[in-house]
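Note that one protein chain is taken out, while the other chains of the complex remain in position.
Lettered A and B in written order, each chain numbered from 1.
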Amino acid sequence: MMPIILFYIFAVILLLSAVMVVISRNSVHAALFLVLAFCNASGLFLIAGAEFLAILLIAIYAGAVMILFLFIVMTMQTNLVQLKEGMQHYLPVGFCIAIVLVVELIIVAINWHIDPNVAEAARQPLLQNMSNTKALGSLIYTNYIFLFQMAGLVLLVAMIGAIVLTLRKRPTNRRQVVARQHMREPNQTLEMRSVELNKGVDDLGGYLRPKETYYGIAQEDSFGPKPGDKMDITEKRQEREQSK
Amino acid sequence: MNWTLAIPEIALSISGLIILLWGAIQKKGNAFFPCAILSIAAFVAVGFLTLTVSNGVGYNGLFINDEFSRYMKILIIIAGFLSIILSIDFNGKNDTNCFEYIALIVFSTVGAMVMVSSNDLMTLYMGLELSSLALYILCAIDRKNVFSAESGVKYFVLGSVASGILLYGISMIYGFSGGMGYSTIHQIIASNHALSAGFAVGLVFVLVGLCFKISAVPFHMWTPDVYQGAPTPVTTFLSTAPKFAAFALFLRLMIGPFGHLSPQWQLLIEVIAILSIIIGSVGAIAQTNIKRMMAYSSISHMGFALVGLAAATPDGVMGTLIYLTTYLFMNVGTFAVIAAMSRKGHVVENINDLAGLGKTDPGIATAMAIFMFSMAGVPPLAGFFGKFLVFKAALGADLYSLTIIGLLASAVGAFFYLRIVKIMFFDKAVEALDQRSLSLSFVTFSMGTLTLVFMLFLSPMIQMGQIAAQSLFH
């Protein structure tokens, strides 16, 4: 009894939030409804006894994918009204396709009959001492190893794509060599000057920007002064003192 | 488990990974050229591996190797190989000479090969995703070009919808047959002849997904924009390897698991083929951009190739295989000429830019003329034999209307192919094109020669095609 009630609760919320994803006017709200839908789908998985999938659905889809998605949606100024401008134009076509799909679905639903063996197969418990996770693992890494590796390749390609389409080397990039940064001694970048009373730093030769802190540790191809520019503090100080 | 069956795919993936690694750790200079050479070596090696690997079903029924898959894989490997050669010089022009480009072509080829060898709907889907995902990225890889970005986005969005529909169809088939392996589905269809509605819907949805991949009408809308925007070597690859893979799936699925249903799907394929031929031929006439024209041309070619499948006989399948082979030669050759079209370092793509090419560069103009005549189906060039074989098969299967419409449409198609020849040889010369690079000349002339002398090795090709086609029919 309890699982049935839970099933209907989860299923109804799932469907409602799925509808809200489509019709909500605010794109952030739509994304959040999608998260809600994922959580309810995960509840359905739990009822079906697939706890591993349930947790993965939450951890990966709700916890990682949708967060990145929200990230983009929140930073973008999406004007849904503008996006929906062409709506009326395409609505009739879309409507026709939707009707065709619905009719097809109805035909399919009429022809639906459940194999009597299915109910029995679902009722059968997992093997002794076989947790859900273990059962999945022992299938994925044996029978379906080929598909598993293919999935890995697909993800690799997606990663390459993300990098190749977005990473650009701008001439103004400032990158540092971390090792060099760590090797510095304090006296290479900082200098203690005691300032006399009633005299500002200007009287001591002016404020010196310790350029070495960045340029000394910058990567070779990163943005910075051209070779030959004076970048050492001591050199610059001497220059100033001479000009005085 | 016979894991050695997938040795070519494994070898190619590993070389893809090596290329990535090499590109990532190489600090000095551009890794593009060494990676390209590496991938060419890999393609050659994998070609030989494909020829030597044994037949059979492996990986728990997910993967199959037979004469048919070998034939198609060789075509795909040649396509990948040639597009890499095309890109060696071309990619320097628009700053797309990054090593990721090479790796993506390699991975896309792996995906296409897996599609060909799929013996299970899940393998089909994984291969399709791998090959298309790499292609979406490749289309958009010229980041400075707005058209390239447009082409990538369009292809990605429409491709995702198509693979979504395909997946939906697969789930239907799984739900109504209880299996995803081709042999399981085959047995189930063979055992009960009445086709359940859900099954039919699933079959149609899978067909839609595959039609999108081969850009058959009515799922062809993306083709011109994507072809135009993508860098030319990518377009070359896009118009060959994934189409061959999708065609292989078409043939394998329709003849294999759904073979018993051929009376049901034959009409569907016939309609798709006729529409593709007509719309491809008519649409190409109005184009001024040569890549868009080639897009429509490829739509009509896919229609012609589908004629062989519509026949649903071993002869028809053999005709389709030969057609795809000739299509590979003339298509890659044409795109090599297009890749050579540049003026003062800038890529030009207008058909009128070819004007007077016969005088300024007679060599490449002759090659282009050969490709155009061949595409129009003028004997004794390669394209003629492809068309001849598919229509012969169609006549053998009593598809008279299809044959007549196809022949009429190919007469229309001849118009725009011959127009290019006219522009090249009889129009007044505009400024000469840039000096073409060695790699482009190599591809152009080798493909031109192959197209020209195809009839010399026609009979061994037909023999191979027959063996491959027979392996589908068991």
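Basically, a contact is a pair of C-beta atoms (placed from the backbone, for glycine too) under 8 Å apart; a residue touches a chain by one contact, two chains touch by 3 or more.
As a convention for this text, contacts and distances are computed from a predicted model.
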> Out of "Thioredoxin", "Mut7-C ubiquitin", "Predicted Fe-Mo cluster-binding protein, NifX family" or "NADH-quinone oxidoreductase subunit H", what name does the UniProt record list for the absent chain?
Replying inline: "NADH-quinone oxidoreductase subunit H"
> Considering the full assembly, with which of the depicted chains is the omitted chain in contact?
Replying inline: A
>> Touch as defined at the start, partner being the missing chain; which of A:55, A:107, A:145 or A:165 qualifies?
In response: A:55
> Which residue numbers on subunit A touch the omitted chain?
Replying inline: 28, 32, 35, 51-52, 55-56, 58-59, 62-64, 67-68, 70-71, 74-75, 131-133, 178
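To be clear about the criterion, only the chains that are shown with their structure count from here on.
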>> As a quick test, compute the distance in whole Å between the mean CA positions of subunit A and subunit B.
In response: 34
> Inside the complex, what are the residues of subunit B that reach subunit A?
Replying inline: 6, 13, 20, 59-60, 62-63, 98, 100-101, 103-104, 107, 110-111, 114, 122-123, 126-127, 129-130, 133-134, 136-137, 140-141, 143, 152, 172, 176, 178, 196-198, 201
> For subunit A, which residues count as touching subunit B in their complex?
Replying inline: 104, 107-108, 110-112, 115, 142-147, 150-151, 153-154, 156-158, 160-161, 163-165, 168
